[in-house]
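One protein chain is absent from this view; the other protein chains keep their places.
Letters A, B and C name the chains as they come in the text, with residue numbers starting at 1 for each one.
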Amino acid sequence: MKVDDPAARAREAVRALYDDDPASQALGIEVIEVVPGRVTATMRVRPDMSNGHGMCHGGFVFALADSTFAFACNSRGEPMVAAGASIEYLAPARVGELLVATTTEISRVGRQGVYDVAVTDQAGKVIAVFRGRCARLRAQDPNEFKTGGSP
Amino acid sequence: MKVDDPAARAREAVRALYDDDPASQALGIEVIEVVPGRVTATMRVRPDMSNGHGMCHGGFVFALADSTFAFACNSRGEPMVAAGASIEYLAPARVGELLVATTTEISRVGRQGVYDVAVTDQAGKVIAVFRGRCARLRAQDPNEFKTGGSP
Amino acid sequence: MKVDDPAARAREAVRALYDDDPASQALGIEVIEVVPGRVTATMRVRPDMSNGHGMCHGGFVFALADSTFAFACNSRGEPMVAAGASIEYLAPARVGELLVATTTEISRVGRQGVYDVAVTDQAGKVIAVFRGRCARLRAQDPNEFKTGGSP
Partner (left out) sequence: MKVDDPAARAREAVRALYDDDPASQALGIEVIEVVPGRVTATMRVRPDMSNGHGMCHGGFVFALADSTFAFACNSRGEPMVAAGASIEYLAPARVGELLVATTTEISRVGRQGVYDVAVTDQAGKVIAVFRGRCARLRAQDPNEFKTGGSP
């Protein structure tokens, strides 16, 4: 790996984030592709993610999208935290299904970023669309919201 | 319990939904108050919900809000499914913290509903605000999106 | 025009909507392309749309996106009303600029639709992204929300 290879640095940044993220690991999320600003990840719908009709609880569809978004917005090396997100549920996902989340970097200007995530099933059908907003952390502002550090 | 007691019917509707919802149970969500259109529920942040800095992964904050919203919008007896939602992350939540989600019914007209959820820590500090949108299911429309049934 | 030509019917549906829409006309919105499910429209930023720094007020960027969304979701011939929307402001737009709004049909299932709108300046720079949600009107439900009729 060349130190100035953006793709290798993006993979390293996402790997470090994932290795330090028990939640994404416990959800069974797997990162399958990383380029700067764009990540693809998968999650298989388990019975304990079901809302009782054999369908995936919306919170877990969201969690897959949110993790993939976090990986994508941190793939450029600058630490970003999620500020908020919206999701539209378009179709149900069944237990056993392998969900695939792919990101698109809509905007990254100054200290703000906007990313879209599409969650599909294995057949490519879109289950949900997600739009996440992130902000860059600054060390120097003691009042600033930090998700990743101690107070 | 009188059969025409709306509060008792709301509690029954939410209990039935919860009993049939492995995801909410596996998340450790507990419903602590139900009145028609309004539910309060809690969830303790476990280590496997952490993003690696001892802070709750946003997806699990969302999942608590989403479950509480689903209970609230179904507490009036008519089956509703979530159509979408947005969340704003306002402060981090630490592992071990007991999160409390409370709902407000913003609108319920015809086949559509809008509900707000606030997620606080035990000290009452707001961790996140969530706004959910739901739609009533119709049996007669075969093309309609169903989260809760087989195809 | 063949009566079964979907493109011609889409243009007719949008023309009828536009002709009956004083707001879009007063805003100077022009529809420049219509295919079923997809519309492109423009609006020039006037001084009375400015927030005082020579920049377009966000409400007018939103109004262009909202009109274009309404045209797109009604281009398939079934009457739809906007249920809600979100917008992310990515860059300012100057007075005198010609804004261009283009739509993408994300989902249209049963009685619900989701559409994305990108608003760009003439150089193609993205000014804002918008996501709109619409619902089909039903004549038979007297409680249903109607934007287009008397009570």
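By our rule, contacts are C-beta pairs under 8 Å (C-beta built on N, C-alpha and C of every residue); 3 or more make two chains touch, one makes a residue touch a chain.
Keep in mind that this is a model prediction, so the values were computed, not measured.
A.B. asks: In the complete assembly, which of A:T40, A:S86 or A:T120 touches the absent chain?
C.D. replies: Counting the whole complex, the residue in contact with the absent chain is A:S86.
A.B. asks: In the full complex, which bits of chain B touch the chain not displayed? Write them out.
C.D. replies: Residues of chain B in contact with the hidden chain: 86, 88, 90-91, 106-107, 109, 114, 126, 129, 131, 133.
A.B. asks: Residue by residue, what part of chain C touches the chain that was omitted?
C.D. replies: 17, 20-24, 26-27, 47-60, 62-64, 66-67, 70, 81-92, 145-150
A.B. asks: Contact with the hidden chain only, please: which chain A residues?
C.D. replies: 83-84, 86, 109-112, 133, 135, 141, 143-145
Criterion: only the chains that are shown with their structure count from here on.
A.B. asks: What's the call on chain B versus chain C, same or different interface residues, using the half cut on shared numbers?
C.D. replies: Mostly same residues: over half of the interface numbers shared.
A.B. asks: From the mean C-alpha coordinate of chain A to that of chain B, what's the distance rounded to whole Å?
C.D. replies: Centre-to-centre distance between chain A and chain B: 22 Å.
A.B. asks: Please work out the Cα centroid separation of chain A and chain C, and write it as a whole number of Å.
C.D. replies: 30
A.B. asks: If I count partner chains per residue in chain C, which residues reach a count of at least 2?
C.D. replies: 86, 109, 133, in rising order.
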